[in-house]
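With one protein chain held back, the other chains of the complex are shown just where they sit.
Chain lettering (A, B and C) follows the sequence in which the chains are written, and residue indices restart at 1 in each chain.
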Amino acid sequence: MSYAKAQSKSTLWDWLTTVDHKKIGIMYLVAGAFFFALGGLEAILMRIQLMFPEFTFLPAQTFNELLTMHGTTMIFLAAMPLLFGLMNYIIPLQIGARDVAFPFLNSLGFWLFLFGGILLNISWFVGGAPDAGWTAYVPLSSESPGTGIDYYVLGLQVSGAGTLIGGINFLVTIINMRAPGMSMMRMPLFTWSSFVASILILFAFPALTIGLLLLMLERVFDATYFNVGMGGNVIIWQHLFWIFGHPEVYILILPAFGIFSEVIPTFAKKRLFGYSAMVFATLIIGFLGFMVWAHHMFTVGMGPVANSIFAVATMAIAVPTGIKIFNWLLTLWGGRIRFTTANLFALAFIPSFVMGGVTGVMLATSAANYQFHDTYFVVAHFHYVIIGGVVLGLFAGAYYWWPRIFGYKLDEKLGKIFFWLFLIGFHLTFFVQHFLGLIGMPRRVASYLDGQGLNAMNLISTIGAFLMAVAFIIFVVSIFTSRNNKVTEEDPWGDGRTLEWTIPTPTPEYNFAQTPLVRDVDALWYEKYEGDGKMKAAEPLGDIHMPNGSILPIVISLGLFIASFGFIYHHAGFTWLAVVGLAITFGAMFVRSIKEDHGYHIPVDEITNNKGGE
Amino acid sequence: MKHLWRLLPFTFILLLAGCGKQNLSALDPQGPVSEIQFSLIMLSLYIMIFVIVVVFVIYVLVLIRFRDRPEHTHIPKQVHGNKALEVIWTTIPIVLLLILAVPNVMQTFTLADTEPTDADMVVRVHAHQFWWEFEYPDYDIVAGQEMYIPTNTKIILELEASDVIHSFWVPALAGKQDNVPGIMNPMWIEAPNEGVYMGKCTELCGPAHWQMDFKVIAVDPDTFETWAANMVEGPQDVADTGNELAVEGRAVFEQSCISCHAVAGEGGNPQGGPDLTNFGERIVAAGYLEFNDDNIEAFIRDPQRYKPGNAMQAFPNMSQDEMDALIEYLHTLKVLE
Amino acid sequence: MAQHGMDPSAPLTGEPSKKTKRKLARELRTQIISFILMIFLTSLAFVSIASDAIPASFALPFILLLAVIQVILQLYVFMHLNERGNGWPNAMIWSGVLIAIPTVAALMLLLGVVKW
Partner (left out) sequence: MADHTIDHNTLPPNPEKATLEGRNKFMGFWFFLGGETVLFASLFGTYLGLRGGTVDGPGPSELFHLPFVFLMTMILLTSSLTSVFAIISMKRGNYKGLLAWMTVTVLLGVAFLGLEIYEFVEYVDHGLGFTTSAFGSAFYTLVGTHGAHVAFGIAWITTLIIRYRKSGLTLTNAPKFYTAVLYWHFIDVVWVFIFSIVYLMGIGG
């Protein structure tokens, strides 16, 4: 029908307007990697400043800006988008779908995230980045001079809207778009854990939205929620932030858990042990994730009853997490473990994450938390779970799915060098920080005094960080040097178990020429060993309906981007810019809603040609 | 013997830290509150070490026994799961957590026991960007930066803040509580041993957050009473000591400084700076600088260079004579000898 | 997913089936009844506050109860949450409520002013 139309556009235009989940996934990965390098660079600068006592490499104000931007960038602009990239690319393939439920919204979500991230980072160039920590506690944040915090508020608001949209999209995709035969309890674990993470997004982000709205109204329009003299209360912000913030850390870790649940069975040649227990544990973690947020607030004075309840609820999360750890170990038990780079990352995760997890339980001990809180012990805890969990997961997922996404395998030799350097650097950096915290080093300090016994361990920590940086550069290099390891087979690892390994490489834009029929968990493995090795089709070959691309997502996001400047510079008389920006956004939404777009069809012969291999 | 168990895991760290000197470490508790917390830390640590050992042992076993070897050609059995095992690894962690949770809840309540009785002493702790003020309501005293307390007395602290959130932490005596604007948070500490205990602000409160240190100085109850009485009296009048330079210094002080800094109840203002009645006995200057004339002078000339964002006015152009006199005067501000 | 050859922007013609018609008639009746009930509940709530006869200690929980009943009517009658196939919407709405409750409770109670 209108296939020709979709082809005649330039490549750039194609990427800007694409609604293909695979391209959007790749864009998330590229943008996320960029922000990871940026956040890492910020970490390196902080670590240089902390290398020696009373070092004057950076002014204290700059240090505070770096630490705020490091945390914010890593969480919102690096870890989450990188996970979203993998989720976008892989989930539809794992459930045998041609696309996500809302291709247009999917693209909108990406552009909102990107514009939000850019907005946040513009603050560096216009009078200083936000400086109140990624948690932006009021009244430090509400009264912070300059525009840094305004950029924080609006940047996160815009990118947060993108995340929420993305979450809803994944939920509906997973519920409505599964191939025939794929019941919920046959879904691959990565899809399952992304599903639960999306539920967390759905319920956690609104709390952040309101928190940020209040902070914006307080700063820009002189509201008084956090102004004690006007009857306000500063703890409200902390609740809103952590009602979002604690689920957020499980939003990060659950998809990573999902990745390990794919990588480990593949490279152990063994079905995931305790599939239903794994699913159940994921759900429990998701639920408990909402009931424990105040463990970040043990010292703000809620009282012993509240502290005790939240302490016990927090400890409970160790149980379902432990279930998962032991099920992974038992998956490995009796398998034939291959030490590919992807699997090395997955295997290194187990001990690293357990170390971070158990310090979490120590932190949850409310009476002892009074000692741990806001010290480097906390910094050590969360880098152990985040790097030992999320980042190792991202690297495992990257190595595992790289051939599927980019059509070539990353070099295994460089991969292993990268792996070992990164792992050693990581433990070197953060292991000593436990002790730094316990012997009296608070977190978020721009420096520390000589003669307090903190020097040696800080130096070790910085050296570790440099190792991680070298490792990361090796990884980036290997991306470029490995491009000749082209992959053409459908299942390059030979042991693929799930539907993403049943389709040609590179992935056709419609994913599946025919929707597959799923007959068991690990659909491909089942066909390999119980069937003839090929998926059964659930439908006859026919024209495939595809959605058209659209530039409107960028326009909508751009409108909000422009409007944000209007709010940030409200006091300088730029309120009109907010009006202009919102008009662009709502105008584009209006156009979208009145213009019906029914997509186009890829004709059968096109598909058969492609099936024969190009 | 009784203390041996707690030293085991951290001996090398303690050596590294040389913590006896600093009284800065949570691992070297010096009072009942930090003891409680330390014992919980150790209890949780032992449980966690147990967990880690179990996981590591299985892990290493698995990695050694089930690595793929070239001679392997079999397809591993595709096991679905095991009910009994699931029950085991659900129950054991629950038991371990109960062992930790029960004492924790009890101690959480112990630490929250802050209703003052007649035997206790109350100190109101006001945190400011970036300094500390200690008010003793029973004595009508305000002290800056260094909190004197009598040993073996339960001290109820009432924490407050005047600008942003700060947090009061004296690791060797007690874990932290936040100083929150608009809210009073109580906590208690007790120091059986005389000594100087390092304190730190642990909530990000601005650029000079890392320098917002303070000291808790535990002295025997008699010394404390002397100190308290003299804080009300004020230091000896410099005119009586025949120290001409100090008298000159006082004049400078009364002209430039007294609007913000009170001495013996005179001067100062709610938005001002620390009470300097006993400044001559400070262990450090401005919370963290080595206590010497060069540092004091440099700080007075350019406070922003030292604690960026603090509220003190700078005196870059004060003549050297005036400065010398002023510092001489500041040294005479002593109440304990 | 072609719509079986149907043009998605062509007007749908024809009558609903007999069964559907009967169902709709029944539905209309339920909707009107529940609307009347809602009006009644609302009035009751306003009256219980407006009249001085009812003590506040009773009136407050009472109006909250009325609000909950009314919302359930909205969700299940007006918004058809009770229909078959609405399992996921139900799950998500109630999860939202489940999270909303501690959220509201914490913001009311755990602001540090009163220690628990």
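The rule is simple: a residue touches a chain if its C-beta (ideal position, glycine included) is under 8 Å from a C-beta of that chain, and two chains touch if they have at least 3 such contacts.
None of the values given here were measured: they were computed from a predicted structure.
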item	value
Chains on display which the left-out chain touches in the complete complex	A, C
Hidden partner chain, touching residue among A:Pro180, A:Gly407 or A:Pro506	A:Pro180
Residue touching the undisplayed chain, where the options are A:Ile24, A:Met51, A:Leu156 or A:Ala207	A:Ala207
Contacts of subunit C with the absent chain, listed as residue ranges	1, 3-4, 6, 8-17, 19-21, 23-24, 27-28, 31-32, 35, 38-39, 42-43, 45-46, 49-50, 56, 59-60, 63-64, 66-67, 70-71, 74-75, 78-79, 86, 88-89, 92-93, 95-97, 99-101, 103-108, 111
Positions on subunit A contacted by the hidden chain, ascending	101-102, 164, 168-169, 171-172, 175-178, 180, 202-207, 209-211, 213-214, 217-218, 221-225, 227, 229-233, 236, 239-240, 243, 590, 593-594, 596, 598
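Heads up, the rule we're going with is that only the chains that are shown with their structure count from here on.
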item	value
Chain centre separation in whole Å, for subunit B relative to subunit A (CA means)	36
Length of the line joining the C-alpha centres of subunit B and subunit C, rounded to whole Å	53
Subunit A: positions in contact with at least two other chains	233, 235, 300-301, 303-304
Touching two or more other chains - residue numbers and ranges from subunit B	112, 180, 183, 185
Subunit C partner contacts - residues on subunit A that touch it in the complex	175, 199, 202-203, 207, 233, 235-236, 239-240, 243, 290-291, 294, 300-306, 542-543, 545, 596, 598, 601
Touch list for subunit A against partner subunit B, complex	59-61, 64, 131-133, 137, 139-140, 143, 228, 232-235, 268-271, 273-277, 299-301, 303-304, 307-308, 311-312, 315-316, 318-319, 322-323, 325-327, 329-330, 332-339, 347, 350-351, 354-355, 358-359, 361-362, 365-375, 435, 438-440, 442-449, 451-454, 456-457, 525, 529
For the subunit C and subunit B complex, residues of the former touching the latter	111-113, 115
